[in-house]
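All protein chains but one are shown in place.
Should a chain be cited, it is by its letter among A and B, assigned in written order, with residues numbered from 1 in that chain.
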Amino acid sequence: MTTELLTNAPYIAAGVLMLVGLAVIFYRRNLIRMLMGCSLVESAVNLFLVAMGYRHDAAAPIYTNAEAGAKMVLPTVQALTLTAIVIGLATSAMMLAFVIVIHRHYGTLDINEVRRLRE
Amino acid sequence: MSRIVSYIARAAWPFCLVYGLYIVLHGHLTPGGGFQGGAVMATGAALMMVSGAWGAAGREGHFRRAEGLESLGLIGFIAVAFGGLLFGAAFFQNWLANTGTSFFGLAVVPGPNGGVMRTAGTLPLMNLAVGIEVFGGISVILCALQRTFHHADGDEDGDDIPDVADGEARPGGGKPVEQVIAAIRGEEAGDDD
Partner (left out) sequence: MSTPLPINACFIPPLLVGFPLLGAFLLPLAVKVARPLRTALFLFVTAVTSGLALWLAWVVLANGGAPVSYLFGAAKGAALAVPAADGEMPIRILFHIDAASALMLGVTALTSLAAALVAVCSEAGATGKRFFYPLFLLLVGGVYGMCLTGDLFNFFVFLEITSLSGSALAAYRIDRGLAAEAGLKYACVSSLAGLSFLLGTGILLAQHNLLNMAAIAAHFAGAGLTRLDLVALALLVAPLLLKCGAVPMHHWTPDTYSRAPHPVSAFLLVSSQASLYGLFRVVFTIYGGAEGFPARTLGLALLAVAVLSMFIGVTMALLQHDVKRLIAHHAVSQTGYMILGAATCLFVLPGAAQVADFGRDALAGSFFHMMNYALYNGLLFVGAGAVIYRTGRRNLDAMGGLARAMPWTAVCFGVGALAIAGIPPLSGFASKWVLYESSFRLSPFLALVAMVVSLLTLASFVKVFQSMFLGPEKAGFAEVRDVPMPWGVAMVFLAVLTLLIGLFPGVVMDRVLLPAADALLHPSAYCAIFEPGVP
């Protein structure tokens, strides 16, 4: 039981992180907090991806570091995660820029007041 | 910011650059690479901006230079990719690897070793391009964000980024950064109801 918990800990952490992120997105009224929620969900997905590539007793996937024939951690997911991180960085920077513009024009970050498009 | 902070930032700035460049150039041998190294270099730029070591006077110049770096890096990256099509057979093909030239063309030595710098073909070139691009790109973002805080009154930026239709009221405009942060905090307090 304990070992099962331990081996699945990264996945559980990813799940918890995702739930927290989604809760922040849906229950917080401040735009910046919402963006924090988005980042949390993104981290959760990244954590899931990296955890997936883990193999017990394996070396880091560096060609010149490992013994010949040694097991290596799956490098594909690490490449995927890096790409996802870069995309996430661009997305958060852009969304923060939007938030700054919105704050400048509306004078508020409350999502209940940032809904002039509805009218 | 106090003068001490800006002096220390100025002292740390070259180290940030060198360390970032180290990570970029060893991207094909050790963990790291273009994005990480570029981000480290950009951290240095962030330090300089936040500490005020760069002052307000040269801000426009920094913005332009960062943009230039960004374009340069991107063009370099895509040029190397097109190089695969020109010198090899396929887009993104690693046309330099294992050619035997000392310009990143040496073969990789298997087994545990320190790693040979001049291997891996176009990978280091792409890492370098990405490093320059990320350094420039993140600096552009930082410059832009800083600019929105600092002179938000009247018509900002001398550049041609589209701005607001003129002459309308701007509730949040013209506040220094502390006040904006205070505004955000203030709303946070009322967040729980």
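Just so it is clear, a contact is a pair of C-beta atoms (placed from the backbone, for glycine too) under 8 Å apart; a residue touches a chain by one contact, two chains touch by 3 or more.
Worth saying up front: this structure is predicted, and the values here are computed from it rather than measured.
Residues of chain A in touch with the missing chain: 25, 31, 34-35, 38, 41-42, 45, 48-49, 52, 76-77, 80, 83-84, 87-88, 90-91, 94-95, 98-99, 101-102, 104-106, 114-117. Summarising the interface, chain B meets the missing chain with residues 67, 71, 74-75, 78, 81-82, 84-85, 88-94, 159-165, 168.
The rule we apply is simple: only the chains that are shown with their structure count from here on.
Chain centres here are Cα means. That of chain A falls 21 Å from that of chain B. Chain A contributes residues 28-30, 32-33, 60, 62-68, 82, 85-86, 93, 96-97, 100-101, 103-110 to its touches with chain B in the complex.
Contacts from chain B toward chain A in the complex involve residues 29-31, 35, 108-115, 141, 144-145, 148, 152, 164, 170-173, 180, 183-184, 187-188, 191.
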